[in-house]
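With one protein chain held back, the other chains of the complex are shown just where they sit.
By written order: A, B and C. Residues from 1 in each chain.
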Amino acid sequence: MKWLRRWQGLLSQKPLRLAFLGLVISFLVSFPFWASRYWVDVGFYVGLYALLGLGLNIILGEVGLFNLGHAAFWAIGAYTTAILNVRFGIPTLALLPISAVVAAGCAWLVSSPIIHLRGDYLCIVTIALGEIVRLVLINNPGGLTGGPNGVVGIARPVFLGHVIRTPMDFYFLVWAVVILCAIGLRQLQRSRLGRAWNYIREDEIAAEAMGVDVRALKLLAFVVGAALAGLAGNIFAAKMRMVSPDSFTFMESCLMFCIVLLGGMGSIPGTILGAALVVLFPEIFRPVAQYRLLFFGLALAATMYFRPGGLWPRRRTAEILVGQTER
Amino acid sequence: MKWIIGLSVVLALCGWAQPILVGFQGPLTGPWAVEGDWALKSVQIAVEIVNARGGILGRPVQLVVEDDGGTPKGGTLAAQKLIAAGVKFVVGTYGSMVCMPSSELYEEEGVVHINYGCTRVDLSARGFKYYFRTSGRDDSQARFFVEYVIPLFGAKRIAVMHDNTAYALGVAEDVLRFMKPLLDEGKVELVYYDAIMPGERDYTPALTALRDAKPDIWYYTGYYPEWALLLRQGKDLGLDWKKIKAVGSNACPISEAVKIAGLDAVVGAMITQEPLPAFLVEKYPLAKEFVEAYEAKYGPIHDSPWATYAADAIFTLAFAIEATRSLDPAVVAKYLRSGQVIGEGITGPLSFSPEGDRLGVPYMLLICTEEGKSALFDPAVHGHLVGM
Amino acid sequence: MRDEFILETQRITKRFRGLVAVDRFNIAVREQTIHSLIGPNGAGKTTVFNVITGIYRPEEGKVLFLGQVLNGLKPHEILARGIARTFQNPRLFRNMTCLENVMAGQHAHGRAGFWSSIFRLPHQRREERAIRERAEFWLRKLDLWRFRQELARNIPYGCQKLLELARALAAQPKVLLLDEPTCGLNETEKETMMNFIAELPKEGVTVLLVEHNMNVVMGLSDFITVMNYGKKIAEGVPEEIYNNPVVIEAYLGRGEGNALTS
Partner (left out) sequence: MLTFLQQLLNGLTIGSFYAFVALGYSLVYAILKLINFAHGDLFGLGAYIGYTVFVYAFGVVGTVLGLWGLLAAGFVAAALGTAAAGLIIERVAYRPIYPIGRLPAVVSALGMAIFLSNFIMAVWGPRYLAYQEHFIPTGFWQIGEFRIRVLQVLILLSSLVLLGILYLVVEKTTFGAAVRAVALDRETAALMGIDFLKVIRFAFAVGPALGAIAGVFVGMYYRQINFTMGWVYGLKAFTATILGGIGNIPGAMVGGVLLGLLEALTAGYISAAWKDVFVFAALMLMLIFRPTGLLGEKVAEKV
């Protein structure tokens, strides 16, 4: 596994990094033009889970808050889109920011009273939260969520007169959002707020003593993470054209948790890589049909065995801060 | 000259050996893996039967199996995978919410998609051209009760009882909906329509009201614990289950009711039930052949109606392709939509509405025999139990 | 008279499940001095620090800073008022670079918010540059420049102590609470640290020092407060304390007789 580290070392040199970035982007852009529809759809799900992973990465990776209920915010985003579109006919794409805002608002409401909990206690509360959201959706309060049947008939999103319908359309939609979010998050990582998040993860007491408003910043992390999940929810609802509670199980939260750790806590490229693994593993093992999840489980454990720090951990020592000349 | 014959023989063999790909999409992993497993085995048996008879258009059928994990997301991936494999006919899947996004993909690609385990009513209301289902819909049971059970007994005074749970209320409301034309024409009369509270132990007040309404037939749409108590207490109250035909819904397995209420109270009571293969063998030859082949290979036949419908989806394809002598999905789909009976499958005659719904809802009426077993109701054999 | 004291506690009491760690404790620190707080192990010195910096809430008493009550404020608010601290065992952000560690000190002085950070607005860039330059200034000053891109957990222990001091100073505090700054250092490192601390009052930083090493205490302090069992037992200039029988008793009584003379 040394080659991976060496490889990362190479990327700290600017020309190589730019070349690599160019390669990745040209691969991402050209992919749907030469891959089959099936693989384009797989690529879409990688993007979707990358978006979810990036959201959780803020909470878990940057701030170190154990959140095993992230699927709840995904569900809230998806149901916001579904209900507002089906009941009130608001265009699906216009609901993209609204879903994010609603998910973020819900995150703010529910995490305010629990944000002071530490470690595993926060973990269990978020599990409870995820389950409560799913169970409430199943129980169909006020006939709003359609119970186990969910909400169906979501309109296709329309972008500047172009109806987003093919796998390729959705692929570009989700990856555009992923890349925008990744850029934004990278800017945050290299800012006062991003550093403060990391201070909290490293040592909460020292961070507070150094003037970091721990509570406010933890809440901010939850809100931003949930907003990204809300975006993912909107795109997911638009792609499926329906939402139902069984898409947002505890297992999904666990998978997101795995994505962040497989990639490396607090690492944006790592998270995207982790999402690729979590989506690709079950697809690779398709030939063994009913045994594919068995191999998936083994693969998760094996990855942690070989790369306990994640596949692509963040390398701070090579990072360049604002206004700094490169060494 | 010889080599020309040889070549043509080889070509003919190749042509014959070129299999027809049929996709199977089902939950082979995840919480519904049981249904996926049964459906896959049933479909494999059906394919073996078809191939043993010489295949379709003289070509063997080859299954392409994809797992959807029982999730909508898995459904779209499995569907894309099947489409990418060049499959033009697909059998699948279990679960309406899994089916919904996948069927859109099949529709767009023009792949004939025959559904076996999805009962949501609105699945067939989307104006799709390639979507079919061999299973019934959520309202099939109510429809079966109104269109088959009521005429069977010539019942005029109808009683419907539910327990206010979503499921029971749904069935009861569907019964009213399908009965509306009959009520308007005055052919039947709704003499009792009320709910009981599940979990209570004493239902004598409700049963007294039922007795006073003097119904010919009493349909209970709730679950078996209450049904069993109702039967018992009704009997004790002096209600005659030969005069008032007691019919329960498919959530009222007879064996459980016998355990709770005792045989004397349940004998002659009936339930409406999805077609289970074990009860179909006497009625349809194909069912017999299917069950025998299945049991020879996998042991005792499952009791899932959905897996049985999955096998019927294979036969539907076989019949339709043979009849049209075409492998063009559009032609096959158009033929299936015609509404004519295309053949007799495991669950009876196969025909579809223009929306793709199964016609002639294949529900069945089971009765509790004197031995306390459930049996397919046959007026000649069981008539005396219900005073016919 | 009162206004001379920049930092004061009035009868603060802190209990842990019946154990009184700090008992009606008073201390008053004059501006631009080095004030030491000494006492045997478990006397409650660190608890006093934790009460002043808001990590613990006292059951009774008040903490006054520049005449204002600090009670009820959160640690980060107290830092923003101008009280910074170090910890007995360095609590660095171990998986971050030394530069980032020192930048932490200025978090409270930053203004850039969420959106301006995402879009790198001009004022955010200016602020980031200022934060970095200030951090670099302190790294240079404490001779840590060579470690600026190293992870904090990878540098020697002595440097970690200095790094923590740099982090606290980067917060531009009026009062600096130092919890055993020389503990665990070798002689040369101790020397550097002492010289550095001695300079602080001239730069306008008042120091409240908890220290076990009496050479350091006697060499640096302008004023000393001694506590034992959570109570103040003596206070005065170094010479007074050095000869105070109560203080000697407190140390000797606990079998640490060489503490004062070491």
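Observations on the structure shown:
Criterion: a residue touches a chain if its C-beta (ideal position, glycine included) is under 8 Å from a C-beta of that chain, and two chains touch if they have at least 3 such contacts.
Not measured: the values here are computed from a predicted model.
Contact with the omitted chain, checked across A:G89, A:G161, A:P287 or A:P308, is made by A:P308. Only one of A:I83, A:V174 or A:L293 touches the absent chain when the whole complex is considered: A:L293. Taking the complete complex into account, A:L261 is the one of A:V102, A:V151 or A:L261 that touches the chain left out. When the full complex is taken into account, the listed residue touching the unshown chain is A:N139, out of A:Q13, A:S30, A:N139 or A:T317.
Residues touching the missing chain, restricted to chain B, are 29, 31, 33-34, 36-38, 302 (touch as defined at the top).
Interface with the hidden chain, as seen from chain A, comprises residues 113-114, 116-118, 120-121, 123-125, 127-129, 131-132, 135-136, 138-139, 204-205, 250-251, 254, 257-258, 261-262, 265, 290-291, 293-294, 296-305, 308-309.
The criterion applied here is as follows: only the chains that are shown with their structure count from here on.
Centre to centre, using the average C-alpha position, chain A and chain B are separated by 41 Å.
Within chain A, no positions touching two or more other chains are listed. Residues of chain A that touch chain B in their complex: 36-39, 41-42, 45, 147-150, 152, 167, 236, 239-242, 244, 246-247, 282-283, 286, 289-290, 292-293. The part of chain A that touches chain C in the complex is made up of residues 184, 187-188, 191-196, 198-199, 202-203, 205-215, 220, 224, 316-319, 321-324, 327.
Those residues of chain B whose C-beta lies close enough to touch chain A in the complex are 28-30, 33, 36-37, 65-67, 69-73, 76-77, 80-81, 83-84, 96-97, 100-101, 104, 120, 122, 166.
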